[in-house]
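Here it is, the structure in full.
Only one protein chain is missing from this complex, and each of the others stays in its spot.
Which chain is which? They are A, B and C, in the order written, and residues in each are numbered from 1.
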Amino acid sequence: MTSVARSASPASAPSLIRRFRLIGFSLIGIAVYFLILRLMLGNTGTATQQVANALTLGAIYALVALGYTMVYGIIELINFAHGDVFMVGSFVALWTVTSDPWFQAIGLHQTGTVTALPLLALYLLVMFAVSMTVVGLLNVTIERLAYRPLRHAPRVAPLITAIGVSLILQNVIQIIVGTGDRPSPKIIPQDAFPFLGAEIRFVNVFIVVTALILMYILTLFVGRTRLGRAMRATAQDQQAAQLMGVDLNQTIAITFLIGGALAGAAGVFQSQYFGFVRFDLGFNAGLKAFTAAVLGGIGNLTGAVLGGFLIAFVEVFAAANGQQRWSQAIVFVVLITVLVFRPAGLLGQQIGERA
Amino acid sequence: MKLRQVGAIAGIGVLVLAGCNQGGTSGGGSKGTVNIAIELPQQGSEKAASDPIINGIKLAVKDAGGVAGNYKIEIPNSVIYDDAKDGAHDPQTGAQNMSAIAANANVIAVIGPLNSSVAKVQIPISNEAGLLQCSPANTNEGLTKPEFGALDIRKANPNKINYVRVVTTDDNQGPAAAKYILEVLKKTKVYIIDDTETFGKGISDNFQKYLEANGGTVVARDGVPKTTTDYSAILTAAKAKGPEAIYFGGVTATGGARILKAAVAAGMADVPYIGPDGIYDGSGATKDSFLNLAGDDAKNAFATAAAVGDFPGRADFEAKFKAEYNTAPTGYSATGYACAQVVIDAIKRAGDAANMGELREKVRAAAVDPSINYTSVIGAFKFDANGDTSQKIISFYGYDATAKDWAFKSQLDFAK
Amino acid sequence: MTALRGRLAGNPTIDQVRSFASAHRSLAIVAAMVVAGLILPILAQVPPFSGFQSLDVWIGGFSNAGVFVLLALGLNIVVGLAGLLDLGYAAFFAIGAYAYAYGSSPFSGQHFPFILMLMVGALVAATFGVLLGAPTLRLRGDYLAIVTLGFGEIVPIVFLNSDKYTQGTNGIGGLYKPEIPGVEFTLLNPWPFYVLMLVIVTIVMVLIYRVQESRIGRAWMAIREDELAAASNGLNTVTTKLLAFALGASTAGFAGVFNAAKLTLVSPDQFGSTVSFAILAMVVLGGMGNIWGVALGAFVIYTIQIVILKQLNAFFGDNHIPILQDINFVQYQFLLYGLALVLMMLFRPEGLFPSQRRKRELRAHDAAATESEAVAAMDQA
Partner (left out) sequence: MSGQPGVPDDTPPVEVLAEKALVEPEDIPREVLAEDAAAVLATAASSAEAGTSGLILNATNVTKRFGGLIAVNDVSFTVPEGAIVSLIGPNGAGKTTFFNIIAGIYDPTSGRIAVRDRTMVARPIRAWLEPVLWVAPAVVVGLISAIVVAAANSETIGFLGAAVTLAALVAMLLSAIARPDWYQRLLLRLGIFRSARPNDMVKAGIGRTFQNIRLFQNMTAEENVLVGMHIKLKATLIDAMFSTPRNQREEAAARARAEELLNLVGLRGVGGELAKNLPYGDQRRLEVARALASDPSLLLLDEPAAGMNPRETSDMMALINKLRTELGLTILLIEHDMKVVMGISDRVTVLDHGERIAEGTPDEVRRDPRVIEAYLGAPAS
């Protein structure tokens, strides 16, 4: 009991200090990464460009990873369907832009870049709004139909259901849109500005900044609001939380809503940054994000973000050194090594694992 | 075992009778009906590649009036096999299909498969069964050429060729692209990116061999599986190496257009982008085609095709195809059509036979006969002693921004 | 098998049969498999099955199905008995297959006897099972899922990218067919493979059954039930789990060797992650923890997927049945998998052919709930 009460108190002063420390560390980390690349590539411009690539990719992974980690934190379920939820998000974003096939009403009927800044902002806002809502609600529905009935079942049961849901999402989308790539108009202008000898595109900056904002809002929500406290309490001890009067179903639903919304946002990035979406991109994205979540210590928000960026850094590093064909393998080797030395992930708490 | 044979014989008996009954009726089909089996992956991203082939084959049969010699030709769905399992081509399923096809007495020949890895498990079976197999798409040398280990595959009857293909092998198309880059585009520093699959990687290897042997340099080479979404990192890295041209080994479904877009985004819009016939898959109007996905980013794109580009028959083939299915044909629809033409022609020349077993053998022999000259929708060719097409003409296409389609540039004959 | 049961039902001798069977389970398994082996070819010749494809093709299909039966049996040890979620199981399948390719192909220049290679393949696969399991089985169950998933991704990538040793994406072709004195294996005659597969499956089933009933099997069950309690009763949870892992892997090794020998080709594209998921689906739908369940599950699902769905397409297409002819059932197969997985977990978690124990356990949602309340109450006391 007591401990739940403790954790339910709003983020305390030391945690703020810790947050600043976190920012410091991340900046140092990025700098080190840059220097290593600079050394290996011997070209500042390219190194900068690669760091930009890594950060953008990492932002997307992190957003998806957050969905995994929150759901895990609250009901200890690896939501395998989350990658495909993200995929659906990218399609919703696409449909919002092009208004195909059934988004005539809310659709934006765009085919190319939008140069007028206010208009662009408005369009992006619409994209985020639609994508995040739709996908968030989708995620809640999934929880309601597929996971809630199994809350007391043995652990393997909901895991398998999750795999089932992921297969369903993938195939439904495939039936709707077919198997090929679906090109998505990039409404954000592809202009770039020079920075440290590289040409950084605005879309990169946009993605990273938006992602960080979303993450900050999330921490505020979890740390400061009643619902956030309820989530943390539930995450720590469902029964205790219930006894303290937390509405379990509502809290879990909210968690899925937020996780889905973040995936929806990531979907918008996917369509805007890569300019295409495909029915099967959920699997790999999910794999990476899931890896990221575990790497950072599943259940730990900061960890998920950290993991997301680390995965991206590793991948870009491999690619930058002409080892793209191995990057997937390298990522998993890194994961396994980390888990061997830190069984609960980088930021996970290492207790009670000896039994 | 026994039962099965009895059944087969009975079946054949019935067929023969049927033949006799309608013997009076003049014209084609008097000797009964034979099937041409089709064996292609029809799931996941490969469906997009296979459907045009199937359409091409059906069109060829239709154009032949559904008749060859005294036999009626049909392609019921029950002989259209799908070697995909769990959403992608699967050798085990392919082998299973091939034994089913071989066991189906009505099947006179089979057209397929799409993937060389599937062909590798099917050829041993069709070879042992002595069944004519024509692939519209396999380009891997190992399937036919002894020096690449083909004899391990056709162990049963090494000298009784049953597998032919109407597309030339990687060791022609790859080098042709290299030659084109060196001599026509006058570029020497090339960045190669392949899709790590049999076709893409094989063709890239051959491309690289020829390029380096003829004064070109490969500034970097990457392999990216088709599931990749983020290409920005490798292309940034490639850009730093200052390539004058990019060669993509693969097909649209494995990322052809994605990589082009990423290259443009990485600031290589002016660097020529060359790919094999895997990206020569129809105009910008065709759904899922390279040009359709790439849009205007394709302004510096080039494609090679293992077929004659500028022969008269082609235009009206495309017209006919469009009329039939109201989408433009892909390079593969043409080769599929050509395979069907080969089979039909072989049946004609094979003449009548007492039973299906004999007919099969006759058709096989007639088809692979090295002395025969085929005139097909992809031009005139023969088969050599290994069943490879003699037609080693590679055509080059460039992007025509106004028509949003490929425009024939020139062609090159490797046979000479 | 089920057909047999069906006919015997209500028959007074059934009890005697049952009691004898329970007394000599291994014998019972062998008997059942022999019966099954005899019935299948007959089934294949009666309508509607006889209409789908010729007997030989059915038989060939059966021996392919056998491969998946083996895989399902192996995965069942890991998921069903020990309760560990392995999502990269196809990796061990691949390792077994490549082991055969190195042991018996023109590429490697070696030609060891098939039976020996079966053992070797199983051994190598088990070794890699240990290599993967040893460091990771200390982890909490869910982490194992991701690690195995990763392993399942890595293995094909390695085979794909190390061209020098594996001929990369081309794969290693022209593998030697099995050579067993007195039997001639040809690609056009599926019967020897069929019999061979029956024998292998039977042996594997008997062995697994015996282990399951031994102290080791009890240990697996205990760990699945309550890991901490198991450890506090002297079980070395990690070794026990590792054993399950290694046994599962070696079964996959068997399957890999057989499959490679039948196909005469190994290539990376045969072992993607979808294979792992398909096998998992088979285990779950068949009924986790029950060897007969998973065996039947795998067999039925594979047959449906490879034969029935495609036949439906052909049938509806040829007979121009309205709506239905436009549906490509094969296309929807994974959709069906997904739906099946979800519905099965929601409404029949014990699977199509459950083991009694698993049934009780998985049906115990409410029991679990009340229990936890009791615990909560006690905490208050």
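Of note:
Everything below uses one rule, namely that contacts are C-beta pairs under 8 Å (C-beta built on N, C-alpha and C of every residue); 3 or more make two chains touch, one makes a residue touch a chain.
Worth saying up front: this structure is predicted, and the values here are computed from it rather than measured.
Within the whole complex, touches from the chain that is not shown fall on A, C.
Checked against the full complex, the one of A:75, A:114, A:295 or A:335 touching the unshown chain is A:75.
Summary of contacts with the chain left out: across C:207, C:314 or C:340, the touching residue is C:207.
In the full complex, subunit A touches the omitted chain through residues 2-4, 6-7, 11, 15, 18-19, 73-76, 151-152, 219, 222-223, 231-232, 235-240, 297, 299-303, 340-341, 347-349, 351-355. The set of subunit C residues touching the chain not shown comprises 26, 127, 130-131, 134-135, 140-141, 207, 210-211, 213-219, 221-222, 225-239, 242-243, 247, 357, 360-361, 364, 367, 371-372, 374-375, 377-379, 381.
Here is the rule we go by: only the chains that are shown with their structure count from here on.
Two chain pairs are in question, B-C and A-B; the one with more C-beta pairs in contact is B-C.
Subunit A and subunit B have Cα centroids separated by 41 Å. Across the assembly, subunit B contributes residues 47, 87, 196, 223 that each touch 2 or more other chains. Shared contact sites, meaning residues of subunit C that touch two or more other chains, fall at 160-161, 277, 331, 334. The part of subunit C that touches subunit A in the complex is made up of residues 79, 83, 85, 135-136, 138-143, 145-147, 149-151, 153-154, 157-158, 160-161, 227-228, 231-232, 237, 273, 277, 280-281, 284, 288, 331-332, 334-335, 337-342, 345-346, 349, 361-362, 365-366, 368-369, 372, 376. Contacts from subunit B toward subunit C in the complex involve residues 1, 3-4, 7-8, 42-43, 47, 76-78, 80-82, 84-93, 95-96, 99-100, 102-104, 115-117, 120-121, 124-125, 128-129, 140, 142, 149, 152-153, 155-156, 196-198, 201-202, 223. Interface residues of subunit B facing subunit A in the complex, by the touch rule stated above, are 44-48, 87, 196, 220-225, 227-230, 232-234, 236-237, 239-240, 252-253, 257-258, 261-262, 265, 267, 287-288, 292-293, 295.
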